[in-house]
Structure formats: structure tokens, C-alpha cells
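Only one protein chain is missing from this complex, and each of the others stays in its spot.
For chain A:
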């Protein structure tokens, strides 16, 4: 590996540099180091995420992409030690005095396996709002309709909003979970392999939904499916061994990767 790198005269790392004049950055990480206990799981990932784009995080299992994603809304609190800065709209949210619940409201998360609560579809979507003291029926009704439409599942569930969300199929449940995340009006949506438990048709629908959502939200998605990253995202970050190896426009990552390791990975030589 070392030899080929030298032969090709390719860099070992490439991180895309946004033009600060032209782009609006929603999130940014600086000097991030993530430890599980004493072992360093993630480093060298100074990344910026542009507003209203989809950024895909790809890489082999254990490359640190999920760990990185979960740090962005402090879901690693109590699990891992995160050092460094995580800037959201210019504010470092990785410090104790920041209200972590507010962070997670603004930076929503959708998980690998659909995890609807054992409640009705309606309550799944409105639960977080109700906990925040929103009880006005009209407001809640409106939120349910808007978010389920945004998540492209309204037509399938509008007649059974009082049905338990546990009775939904995987694809529908995952989209109800997206609606649930949208209900608290976040800016950023983090998705951790949201389609890995879904069939191809549901996956396709989910991708179409995300493309629509990009107009209003900044989306960061972890996926182990390279085709999905290529189809869906504007930017792609390739992670390996707990580092960000290459960050570029998706088209470039998949057609003309700058780093040899990325080339090997996207052409299926390892991983």
C-alpha cells in the first residue's frame, strides 16, 4: 500500500475545501478525538457540512463513521469521550454548559433499525412535542399531517393514525420515525444506515424522500451501501481506521478519487 501510494504520487488524505464566500456551513468539526475508554476510536476528521445538502459517510465496518455521526448530536454522551469542537451554526455544542436536549432537538437522528414507540402513529409523531408542553389539538394535527407528508408516508397511514405504530411494515415504520424526528423542527437530520433493514423498494422510496427533505434540511447519512451514497448524496466522506480519508463531491469520490485507499475501497478491492 505504501509503495503504490508513492508510485501514484497520490496524497494520503484529501479534505474538500469549501469556499467560505459561496457556501453556508451548518455544521463543522474541529480537532475531534473520540475515545472508548482509553482507546482512540476516531481522529483527524475536520469536516464541514454545507446547508441543504446530503453528505454520505462511507467506509468499512469499524471505520468510525457511525461513531462520528453519533457525536454530532451528543448521542455518545456517557458512551464515549468526545474531545474537540463540534460547531453548529458557529457555536461549539461539545461543551457541558450546552443544553444537550436542545442540541438533539435541532439535530435530529434516525436510526438503523426502525424504532417506533409502542404508541399510536399519531402519538409517535407528536410525543416529543407533547412532552414539551404542546397540547393544542389543531397544532398537533397540523404537525402530524405536515411531517408525515414530508416523510412521504401520509397517504398510507392517514386513515389509521390511531393504529399502533408497531403494526407498520419496516419501510413505513422508518418513515414514521423520520416524521417523528421532523416534528420537533430540527435543522439537521442525522441518519445512521436508515435503509439497512429495508427491502429495495422501501429503500428507493426512502431515498426519494431524503432528496425532497434536502430542500429544507441538512442531511448527513451513514451508509455501507456505496451505490446508495453515489445515488443520493452531494458530498461523500470516506472513513477508514477511525480517520476521514477523503472528503469530496460525491461524483469525484466515485469517479476520480484522489486517495489510493479510497480508490481501492470504491472499486471493491477491500472492505
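The working rule: a contact is a pair of C-beta atoms (placed from the backbone, for glycine too) under 8 Å apart; a residue touches a chain by one contact, two chains touch by 3 or more; residues count from 1.
Operating definition for what follows: contacts and distances are computed from a predicted model.
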Undepicted complex member, UniProt protein name, chosen from "Phosphate transport system permease protein PstA", "D-alanyl-lipoteichoic acid acyltransferase DltB, MBOAT superfamily", "Formate dehydrogenase (Quinone-dependent) catalytic subunit" or "Proteasome lid subunit RPN8/RPN11": "Phosphate transport system permease protein PstA"
Absent-chain contact - pick from A:16, A:35, A:117 or A:154: A:117
Sole residue of A:83, A:135, A:163 or A:256 that reaches the chain not shown, by the stated touch rule: A:163
Selected from A:27, A:177, A:195 or A:245 as touching the chain missing from the view: A:177
Missing-partner contacts on chain A, residue numbers: 73, 75, 101-105, 108-111, 113, 115-120, 127-128, 131, 160, 162-164, 166-167, 177, 180-181, 184
